[in-house]
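A short write-up of the structure that comes next.
Excluded from the complex is one protein chain; the other protein chains are retained at their positions.
This part shows subunit A:
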């Protein structure tokens, strides 16, 4: 404490502290990034280079053919298309139905609102495993097995409570005076949702879209339960199949893994502002 009260030493102490912090953060960043680099590097190697010691970081020769090879051993183009289709439908369904419910919770006065909102939130606690088996039986009765319906239809019925919660929180921050003004000007209540709340909530909607994309693109357990025909496989199931059949062909596996991660990373890169907002919005306020 005595040292720190002298201003010269104090600033030296601060500089020292800050440099330590930078070093630790930098080491952490390297550790975080290494698995990605390792994946990409391996995806461009010859099999011999994979086992070589010391580690080969920059493959020589660079085997670009690993990528077309990995993509054609199994019909990955089709898997990607399938996943995109499911993800797209889920995004449309969940944002639309979720924002409608969120609007009712944030903007309309009705008896039962609080009870219903607590009910919505309580489903966040409901683990998927309890409903997994009866859902399977239900969808089997409906003859929806081996179709995309079990993956897509629930999204149109409100989707995840998490989205409703996030949108509702955001809608609440928009001034209600706008609604009143619009209604005086002859706008209907639904018009308020469509013409005022939605256009003003682009940031929150983007956040929700990004969360859904990230979630659906990589979802594994649900497609695993419902899809059997290889032609209908999603990317995650395709990767799993790949890993099952070509266990030792690491370079191809890493190429496939890289390709599967690119869309998610791109979405994150372009939408990180919304992403981080959303995480903070829902994670801090609880």
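By our rule, a contact is a pair of C-beta atoms (placed from the backbone, for glycine too) under 8 Å apart; a residue touches a chain by one contact, two chains touch by 3 or more; residues count from 1.
Note that in this section contacts and distances are computed from a predicted model.
K.L.:
Per UniProt, what's the omitted chain called: "Sugar ABC transporter permease", "Xanthine dehydrogenase", "Glycolate oxidase" or "RagB/SusD family nutrient uptake outer membrane protein"?
P.N.:
From the choices "Sugar ABC transporter permease", "Xanthine dehydrogenase", "Glycolate oxidase" or "RagB/SusD family nutrient uptake outer membrane protein", the unshown chain carries the UniProt name "Sugar ABC transporter permease".
K.L.:
For the full complex, which residue in A:76, A:103, A:148 or A:274 touches the chain that was left out?
P.N.:
That would be A:103, which touches the missing chain.
K.L.:
Touch as defined at the start, partner being the missing chain; which of A:62, A:81, A:181 or A:221 qualifies?
P.N.:
A:221
K.L.:
With the full complex in mind, choose from A:71, A:174, A:187 or A:264 the residue touching the hidden chain.
P.N.:
Only one listed residue reaches the unshown chain, and that is A:264.
K.L.:
Spell out, residue by residue, where the missing chain touches subunit A.
P.N.:
Its contact residues with the unshown chain are 1, 17-18, 21-22, 24-25, 28-29, 32-36, 38-39, 42, 50-51, 53-55, 97-98, 100-101, 103-105, 108-111, 113, 116, 119-120, 123, 125-138, 154, 156-158, 164, 189-190, 193, 214, 218-221, 225, 236-237, 239-240, 243, 250, 253-254, 256-257, 260-261, 264-265, 268, 272, 275-276, 279-280, 283-284, 286.
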